[in-house]
Structure formats: C-alpha cells, structure tokens
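The complex appears here without one of its protein chains, the remainder shown in place.
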C-alpha cells in the first residue's frame, strides 16, 4: 500500500499492539494526543523517557517506543526523579493513573511539585482503579459506585488542579478525552514547559466505571464529557472540583515560572561554592 | 505548700518530667498552650487521645497524661484514623513534627484532610528534623543551613496552610510560640471544631536550627517571631508562605463547615440502606 | 461417582464464569456432591478469553485444575480451538450454534449444539445466553437433577433478573432434553 | 605498648567527643598507634551526658568498648560520679577544677586537676575548655608527643577557630607539664 | 464466648477463598478493616465493603498499605477487632507495621493472598513465595504466627482462628493464602454462632491507677486497656518498660525482646497445627502447606499404590514452625519431601531439623501449581 | 578500570564507619544518592551532602524511604551509580524496591546501619537483627548479596566492593553495617585511585535494533543500556521476557526467576568472602560477622590460651551464605558457635549446614555488644 | 467568484483487525464519513466503514480518538 502510515505508529511498540485495554477505554485516546504532542514539540524520541506506575494507565510506558519504565505502584514520580537528575538531558514524562499518582503516590506528587522537578506528569483520571477491578479512588466523585463503595461513595475527592497548584506546579491543565485537540496542545505545552507540569485527563473506563454507574459504554461517557464540559482557561483551581454530574471545568489553569530543582541547585551551588562546584555531568 | 499547682501538671505524666527537650526548645511551650486549650474546651481527659509520630515533637504523646500513642514515623494520622473510627466518642489529636507530618507522612495528611476525618492535627514546625540531628525538612526555608543541606537549602518549602486548605481541612490556623494566647485559642477552637482541623505552630529548635542559622538560642528565635509576625486572620492561604526572613503571616485562615467522614458515612448509609444500616457501636 | 472434569469457555463478558458457578453451586450445595471451581483469566484480565474449570465428584477433590476434560461447553470459537483438544474420548461437548464452528471436529465426542443465541434472542435479551447454556448443559450432562441447578440459578443471579433467568434456564433445559432424545445412543 | 583504655566524659555540648576524636586521631594517624573511639550517647541524644570511649594500642584492637579505665578525663560532676568507679588502680584521673568535685575520691589514682574553665576564660572563650583539657591530658598522659596531638587539633577544629584552639591546646599542655612536674612520683 | 450472630453467615455456601476469609473475619467479630486494593486479595475487602454496613463494621479504603496496616492498630486500641488484607507488593509495604504490632502487642490480622513475585511479578497467578517474608520481613527480632489454609473452607476457619490467636497472644497473625485457594470456589460451611468460640480480648481487670499496660501475666501476655476508659495508658514502638514508657536500656531491651519472642517460642507446641496422614511408619514424609498440600496428595497416593510408605504432613500453622515434630519424625524416616510454590523456603526449616534424614525440596517458581507427577518423582527419588 | 580520582580521598583518616562508607561510595564512583534521614545512618548522607557538590554527584533528600529506594533505580537507568542509606524502620519500607531492583536487574547499593528493633526500638544502639530481613524481606523469590563490615576500614572497603558486585551481577547489594561499626572511629586508609579497580557497568555493545535488554550473557547477566542512547528499551517489575516486555506465562516466570536466583546461586563460590583464623584442625569454629566478629576474638583467644582448638570464621559476605564451606567444615569438627546481636538468625543457616556437628547460638537482644565472657562460656560448653 | 475553491480532500485508513467497535470515530468525525459496519472482526467487533468518503477532510480526528490505533486520516 502506498498510503501514509498512522502517525501514532512510530511512537508505538507495534509488536505489542493490540494492547490490553478494553473497548472504548480512554487511555488509547490520550496516547494518540500524547504522540502528536511529542511530534509537535520537536523533542527527539531518543531523548524522551516515559515512566509509569502500575495500573491500566501504567501500561502506557510499555506501549511507547521510547526508553520506558514500568515501575512500582505509586512510585513513578520518585523513579522519574532519579532518572531526570541522573540524565538531565532527557525529557521525562510520568504517565499514570489517578490511583497510582494520588492514592498511594500522593506524597511523591506533592513533593515533586514543591521541588519543581523538571518533568511532565500526565494523569489519566478515569475516576477508578481500572486494573484491579474498579475500586474507589481519591478522585471518585461522591455517590459513584465502585467495587469497594458498593452503595456509593461518600468521600470527597481531590480537586487535582488545586492540589497541584498549591504545591507549586508551574503548569496545570485539565481536559477530557473528548477534547483531543486541546489535550494535544496542553500536552505539547507541558512537554515544552520547564519545571513540573501537570495534565489531568478525564477519561472513560467503561468496564468498571461507566457501566457500573449507568453512564454506558466508552462512547456514552465521552458524550457526557462533551455535554458537561465548560472551558475556563485561567479558572481559579479552587473552583474546578468535580462531581458525578454538573460541569467539568476544563482548561489551562496555571502557567507560571520558577526555577526548576536542577536549576535552583546549580545556581545555588555556583553562588555558594563558586569554582569548587562540580556540576554533575551526564 | 498551699500554693496552687501548675495548671499544666494534671495533663502531664509528671513521673516523666524532666522531658528530653533541649533548653529553649519550643515544643514545651506548645504543650502548655495545648493543655490550657483542653482545659477551656471542656473535653474530659478520659475522652482525649494524643497520637504522635516519631521525632522530638513525637515525644509529646508520651508526656501527656491521656491515652497516648507513639506510633511510627509519619503514620500518626492513619493510626489516629483507625482509632477515631473505632472509638468515635474520643477526641483524637495528632501532635507531631513537620518532617513526620509532611515529609514521610504527607500522603496521610492530604487524604485525611480530604476525607475530613474528625481530628485535630497540631504540627510543631521547627523547620527541621530535630530528633535525627537537624536535617532538611519540607518546611525548611530557602537558604537555611541543615545537616543535609550544609551549604544551604535551595528547595522551595511547602506552604502548609495552603496545602491543608486545598485538600479540604475545615479549620486552618498558624501561630508561633511567641503567640501563646492566640495559640491556645486556636487549639481550643480546633479541638471543638468538627472535622479535620489543623494548627501549625512555628517553634524554635535552637540546638539544630537556630544556632546553625545564626538566629541564636530559643529566646532569640522567639524574639524574631515577635518581630517578623504579622497577624492576618482570614488571609488567603496562598499568600502565607514562609522564608528565612520576611513576614511570618499568622492567624486563623480557614474556618468552614462540611460533614465529617463519619457523619458523611452515617448519613449516606442511612439514606441508601435505611434500616438495614447497622451503625458501628463503640 | 468418580470425578467429572468440566470446562466452560468463552469470551470475557459472556458470563461463562457465572455458568460455572451455578453448576458448581448446584453440585456442592444442592446435589450433595463436591465441587471445585477455578477461574482462568488470560494473562490479563481484560477482554481476553475466559473459562471456568470445574471438578464435580462424590469424593474429596484435591488437585483443583482440570487436566482431561470429561465435559466441555464452549461459547466462542477461540475457546473451542483452545480447549477441545483436551476432551477425553467420548467426552461430552456442547458448542454454541452460531458462535462456534466445531472444526476440526473431535471424533468420538458426544457432541451437542446449543442454539443459545437464538433462544436468547427469543427471550429478547442476548445476555442470558449463558443461563440457557447452563440449562442445556444440565439436561444433556445428567449430572444433577433440574431442581438442584435451578436453585443455584436463583441464588446466583441478581434478584431483578430472576424471572428472565429462570425462563432462560428452563428453555435451555428443555432444548437439552430435546437434543438428548434425538442423540444417537452412545456406547 | 599494651592497650590503654580512656574515657572522656562531660555534659552534652562541652565538646568531649571532639576531645576524644583529637586524641584518637593523633594516635591513629600521627603517632603510629591503633585507636578505636566509640561515642556513648545517653538514652536520648539531647542534653544528657555524653562521653567518648577511646582505646589506644600498638596492637590491633578488637573489643571496642572500654571496660576498666586506664585513664579518665571528666568535665562534669555527673561524669565523675558515673565513670570514676571504673578507673583501674593507679589509673590516670583528670578532673576539671571548677566543674568537678572529685568525691568520693579514688584512692590510688594518679589524679590531676585541670583548671580548664579558668584557662578558657583567660582566652576569652569558654568553648575551648575541651581543647585545653586535651592539651593537659596530652601532657600528663605521656601517650604521644605534642606534635601528634597538635596536628590532630589542626585537622579537627573549624578553620576559622584554628588559632584560638591551638592557643588553647598549648595552654593546656603547658599546664599539664607543670602539673606533672609537681606531681609526686608514682610507683 | 460465642460469636455475635450478626456477623455469622451460618449455612453452606459456594464461595471462593477470598470471600470465605471475609466471612471468617466477620464471624470472628472483626469490625474494622482498612485495606488497599491489590490483586488477588481485593475480593476480600470488596465483600467486606458490602457486608460491613449491614453488621456494624467500619471499612475504610486507605490511601496505601502503609496507612492500612497501621490504621488497624489504631482501631484495635480503640476497641475493635481489626484486619488488613493485601498481596505481595502491599505486604512488603506493611512490614514496618507488622513489627510495630509485634512491639506494641497489638492483636490484629494480616491476610496476604500470595501471587507470583518478585516485584509486580504475576499479579493474577499463584505462588507461596512470601512464606519467609512472613517470618522475617520486618526489621529487628520477633516471632510470628502464620497460618496457611488449603481450601475456601479453611480460609474461613483459619481466618477465624487467626483472630483468636491474635487476642490470645496479643500478636499480629498472618493468614498466608495463595491466589489458588483465594480464587477457588468450593463448599464452605459456616457453623452457627453458638458453635464459634471467640477468644475475648484480654481486657485488664486492674483499676486505672494500678494498671501496667505491658506487665505480662503468667503466660507472658499483658492485659490490654482500651482508649477512652480512663486508663490513660501510653504505648510506643520504642523499647519500653512495663508502664509502656520508653526505656532505652540494654536491660529493658533484653527483657522486652525476650518476652516478645518467648510468647511464641514457649507456646510452640500449643500453636502447632498440622494434619497428618500415614506419617507413622512412613519412609518418606511430604511436608506441605496451602494449595500445594492438595496437589501433593495425588502424588502421594500414586506412590502408595506402588507400595511406598509415604506420609502427608500438612502445616496449617507454618509459623512457628513445628520444629520439635519434624525433629522427632526425622529420626524415624529416610527422607522429607517439601514441595512449595517457591524456590525453596520452608524446606530450609525442614533442613534445619532433619538431622540425618534426606531433605528433597520440590521448588516451583509459581504461576500455577505443581504437576503432581513432579512431586511423585521427587518422592520416588527421595527413597531410592 | 581505575576509579575516578575526583572522588577518592586518598590517605589515612580517622573516620567512623558511616563516614567511611560514604567515602567508599565516592571512591566507587557513586554519583547519585537519595536518602531519608534515620539514626544511626544519617551521617552517611550528611557527608554525602557535603562532598557531592564538590565531586559532581547529586544528592537528594527524598520525602521518604519509598521514594529514596526507587529514585536510585531511576538514576541507575539514567547512567549513574547510585545508593541509598537507611536503618531498620526505613529498611522495612524499602523492601518493595529491593525486590524491584532484583526483578529489573538494577545494580545499586543499599546501606542499612542496623539498630535495635523491632519497630522504633533502640534508635541509637547497635543490633544485627536485620540479617534475615536482608535475605527475605521482600515478597517473592530472589537471592541477594549482603556484606558485613566489622570496622570503619571495612565500611570503606565493602561499600566500595558492593558497587562492584552490583555491577557485576546486576543486583542490589546490601551493606549490612551495625550501629557500632557505624559510629566507631578508627584509622581508615583510602588507597590511591589507581589502586581501586572499578567493575564497569555492563553496557551493551549491541546496536539499538538488536539489543535485547534482558537476554542473559553466558554468566546469566544481561548487558545494560542507558536511557537516552537510542535503545528505546522497556523494563518492568512484571514477569517479562528477554525484550523486557511483560510475559505473564508460567514458562516466562520459571525462566526468569530461575535465572535471577541462579545468578547468585551459581556464583556462590565466587561470592564467598570469609576470613579464617585457626579454622583448620579446630574443634569448634566460631562463625561470626560484623562487630560481633571482633567481640568474639578475645573470647576465642581466652579459650585458645587454655588449650582449646577454636577457629574464627568471619563472614564478610553473609549472603549468599557460604553453605558449602560450612558443610565441609562441619564434617571435621565438633561444634559451631554463632554469636550474633539478635535472637538467632544466621545461626539457623549454620544449623542447616552443620550435619552432625553441634550448633550453639549465642543470641543477644542488642543495645550493646556481647560480653566476650558469654561467648567464651558458649565455646567451652560447645566442646564439653 | 461564487465558485467555491475545491475542498482539500482527505483519506481515512481503517485497520479493522485492531478495532474494538467503540464507535468513537463514527461519533466524532466532523463530516460523518464513517458508520459502524454490520460485519464482524475476527474478535467479534463491528469496525467502522467509510460511508461518505468524499466528505473526508483528512483531519485525523478519528485517529486522535481511536483508543485502539485502528483508524487515521490524512490530507491529500
């Protein structure tokens, strides 16, 4: 065939496709956006690393044809921290699920944001633990059914953009898998941003969230995003929390500057130690 | 002697005094305020539990003459969670250090605040790890010397009230050990508040922070608090971050209402299950 | 009764595990037999094939997995391809009429075809395909009386769907009895 | 030379550990001897008593703690009370003049009194009390030549305080030599 | 004391081991569970989440295993019977708090449904490779109780028993399931509440002023107080004295650690729980536990059929290891065969105690169970 | 390959074990350390924090031990030699990542300066009670290398060696110090850089298209690639194939776990590192390690003085345990005596291998070292 | 002048064997080029088929949505 190849293909380990994700699962959609964002960012694939924790989203690392690391549950960020500090020339992206990043991994997220480590964190927020069978997660909306909240959830979930901002992230955006072009753009911006950038993607898990909560399959879920979403770039993050129903506020919320961990370190030691400072070589 | 007893005494395990804290250490001052706050709150001592993690501040539990628990480093909050949910009639106070609560324990703090667990968290923030010899902590101000930042700190610290608010704490205040009456009052309010209340106390660690950073001894440190503090009740928490110098914004920042974890659970199950709901007995 | 080793296989989502549970529960709770059921996931839980391994016996069951099948029910081609080679000579084979093309055939198998899809469509709910198959299998296998399995169906399906499922079960059983009558006598 | 077991004890904050380190370093690095130093904290690190246990020997040192003291330097009453009973008969005892009242006395000890507080005050910095004591101990113990210990002092104190500390060391050493001359000869 | 009928699902059920363990906990009056999902153990807490609101229990899904494993300690001191549930990776994260529970003598139950490892390994497939971790996974010295069920029925029985042992000895008790028993469904018969004997918590009878929270009774186990009853006790993970106050002396350490280990060591015989078949007069004894104990039986029977004298010794309590029993057996036979779904763990204990008898391990990396033929071969070789 | 002189502090120093270990790491070209403070190990990272900015290393104090223990893995794959440092409670928290490093064959070093346990225990006082945890603390099956220095000099030497072994076998290597050697100061002689032989990382020579990241070489160890060099490799803690892709089959599990354990088991003889004194012809051999190996010597000498033939066998490498050596010795002597600062850990390994020889443990709950007289008594009793 | 310039035309490529029939491409194709086909893939899914190929702009929105990398468009 003389047709052009699927633009996603060169970013994938094609020998591993078909992937394990369910029909209508949103993770693949986010991967499409991500690959196009890489493309537009101009970051060479050999300088890009993808680090995932454990979960359905955690499998993203294994499908990306770059140096990729499938670590332990919740610990993608500290692994990425070591990787980035050891190989400062790499662009390091953490790609993982809401449970991985914000349940077991919450502490690493807040500290990495505080330190402004130079990395991009993509959270595929499907409002549940997909991999283990649809349990409650710190982002599950109130009232939603999960396998460990069989009568519905009564815990208030995190407002992730607010949390990210309060800890010091320099770039914070939220989109859904309905907003593919916005999402791609946000990912590109995040990739190109120096410092700790965070992109939350609301994404369907038809198998374990959508059906159980009578939203329907993946397509139905994406349709609700279309209906419910309100784009409010620059919205105060304190106002973007999510419920089962009601608006999903999306947009770019934070985009600010401050020195990265590495830059702060280099500048600081250069100032304090002068010539005695031996900058780490890669 | 016919003189009245020291009002702190009945709250202490007098057989364990003198305590281990250094001359001029601020932890004892916070304990004074805390005991008076208990007194004013009217909470019976038999219904009060103090839970600490590990650290100099972590020793508070052991000096308080109430049911007291000296747990593991960073895990006072989840221990307190179990305790409170098992014994809902108890008033549970977590009393611990900045490193314990916000380095290793950061994840538990944000989740407990999110869930609005009915407990009071007192953080004695001495800007360092006292117990282990004065290392960097997530609240150490930039430039400050610590044993693991011997040339000075280049990491941005947490702004604790902002973090607490963004996660959902219903009561957030900060004072210093200079502000003993304000602190007492804040502690009393926190004790009486339903839900997750958080009191940060900036406190001297002369041995490992003050001297090393040329502030001087405990008294000198408290004097700087007096000079540097600005009372701004209701200040937006995003504006109260701390540096080595410059203002220390103190005050009550947040005081709001939302159902506690336990209340949300009870109401939710009552609604969903009606008579089938068997409320946990104590 | 010696051990009977049974496998029920299909796609994820077809409810083959539930079929296995119903038969197992019927045997273990209502028919005075022992039953051990093991689920096999594919390497990943999601979307891949799924099957239930069931051993029914009047004796204690120690080794929990099936090795040589006495009975096989398959609701997908994949499952047929994968599992039919393990069927014992003269084993019982039940294949779904529309979803499975029993090729290559298993010579010597006691082969029955359950028109589960068609019957389910008659009931207006494709989802009961598995319960129809349970009924059919119950009748042709002659492992247990109808009542035992029917009670297990009642205990195993969501209350709201009870009537539908009981209907499906009966329909399957009847089709099974029918098929049994028409089957050539086996040695 | 057989093992010499030494303890230097005082309050936390008096710098007794540093004293021990200087003597140990002098022995191990500059005097061709072996030296093993162990710090004992109180049950808690903070504010309580602190002491350095030092073994100096021309042979390898295996067991690292002191058991029977050949030499004891105490800069606090607490340390005196706690450690003096372990002094061997005819062991060397150095006590600080103002801070320690050597009671009950250790009969048979070669007892010297170092006026470290006073000498430190003469130098205007109470903090060098420990270095003065090191100098004094160096002289009366006759374990090593002055140069070895002096080099160790240089390597052990913060650069900014070098002059002061060297002065303190010399002052202590001189006082020690003085005291030694005045001491009754020991059998 | 009889079990509270509210939690006892009396009757015959067709359950998998995970669900049966949940029912065992409920029957044992467990009323607090903190968990964090992990395959293949999640079904336990999923059922708990369903059942607890109906029986007065509190289930909380914590943010991680660190939190779960100490929240249960908090709940125990608040007066509840409590447990947490996990699998390998989560079990590794709980190790600090196993030690904390030992040190503070907090009676509680940990369930580990073992899957293939190391690391993330084989999340959905069986192994028995955390058996030594159960004994040694936390820092410092301690002894532990670990049980190993080989069927859904025993998942019920031994989880129930675990709570009783926890209370009796004031220790954490580990229920070391494996994915195979966890996910296997069989008939599980749950007795009536009156038939279930609960070992009640050892509440102190002392008055608040006289109570010493860590002063042992004759059987080395101290009585407990509950928060909120006026005892105003203290507990700490530091080395402590009988008051519960930190005491960082060598003597206090020697006393405390000796007592904590002796609580188990001195009761090893009472804790021994094995099932024997044909062990007397055997030439070879197969020592096994969990799912492997079932898989070994066809192999044993095949050998017996050809005239070999083979015994089956199944450990329901793996820790403390039945040392004395194995030593006694060792003198009378030629070999032990120890099949396990790991690269050789409990076989090392058998080796320690086997004296002159041969010890033949039958290791397996996991992911499925042994082929009985492999065990049979090992038995035949062991006596050759 | 010689060490980079930048990090080598050649000369004679008076250092404690913690500081010496720091220098060992620096000399071994460790250039990434992630740590979390904990007594009595903090001095290692405090010195690292001081030294690294001067030699091109990156030190980061992480938020906890979970983070530290996996940040080092990230740094290793980014091309650095890396280590983390902790003590008991922190070591317990690192267990998941010890297993992760094993599974992903990430060469790295963990230092554990052992203090009294269990739980918070005795933070400032010595013990050797994490020795079995070192071997078994993570879930699943694996083998590990663990070294035990008995002096500050050896803290330097063995930390240096640990990095080389880590690279050679692509495993995490544990340096199991104890508070006593960690805080004891002695002369430490650091050689010149040219005298320090670095085992270089086993970088692959294959071209990116041909490289199989987990295909072993003849010695069972695969070659490594570094991020950013165009290899675009994948690694995972799941069971995986030679490409590094998840492969959740029984066969893949069997192959992988067997190789991971065989890397160590088959090289046990090469890894053996013991120091013997008077072992040949001895009636009793004292098996010991770390600080206890020093404390045992006065006892041994006292016994020898009274005519007993006592050997001293000191394990510098404790894991893999020198099984063959002990078995060989066992046949020729009457007893082993095993003093340890724990309630009996490595003594169990000796028991496994002792055959007919008696094995006498000399347990100690920690907080200080043994009184040599106690060891002496045990030796005398062992030969009686 | 009123004559419109010819629309840039595009091509859509379907890799049916990868498709899991979720319908996202069909739903979100801005020019309704696609419909789910009644045919089955070997795994039993209904893949999309091109029903209004001439309307395809090659915008690749289908490619951006498709979770299974089974479809994409490009401009000619």
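In this document, chain identifiers A, B, C, D, E, F and G correspond to the written order of the chains, with residue numbering beginning at 1 in each.
One rule holds for everything that comes next: a residue touches a chain if its C-beta (ideal position, glycine included) is under 8 Å from a C-beta of that chain, and two chains touch if they have at least 3 such contacts.
Keep in mind the model is a prediction, meaning the values are calculated, not measured.
Colleague: Given the contact definition stated above, which residue among B:24, B:168 or B:195 touches the chain not shown here?
Modeller: With B:24, B:168 or B:195 as choices, the missing chain is touched by B:24.
Colleague: Touching the absent chain in the whole complex: find that residue among B:181, B:233 or B:267.
Modeller: In the complete complex, the chain left out is touched by residue B:181.
Colleague: Which chain B residues touch the hidden chain?
Modeller: The missing chain touches chain B at positions 3-4, 6-9, 12, 17-19, 21-29, 31-33, 36, 177-178, 180-181, 184, 217-219, 222-223.
Criterion: only the chains that are shown with their structure count from here on.
Colleague: Is the number of contacting C-beta pairs greater for A-G or for A-F?
Modeller: Pair with more contacting C-beta pairs, A-G versus A-F: A-F.
Colleague: Need the CA-centroid distance for the pair chain A / chain B, whole Å please.
Modeller: From the centre of chain A to the centre of chain B is 32 Å.
Colleague: Just curious, how far off is chain C from chain B if you go by their C-alpha centres, in Å?
Modeller: Taking the mean C-alpha position of each chain, the two centres sit 61 Å apart.
Colleague: For chain G, give me the residues that contact two or more of the other chains.
Modeller: 20, in rising order.
Colleague: I need the residues of chain D touching at least two other chains; which ones are they?
Modeller: 43-45
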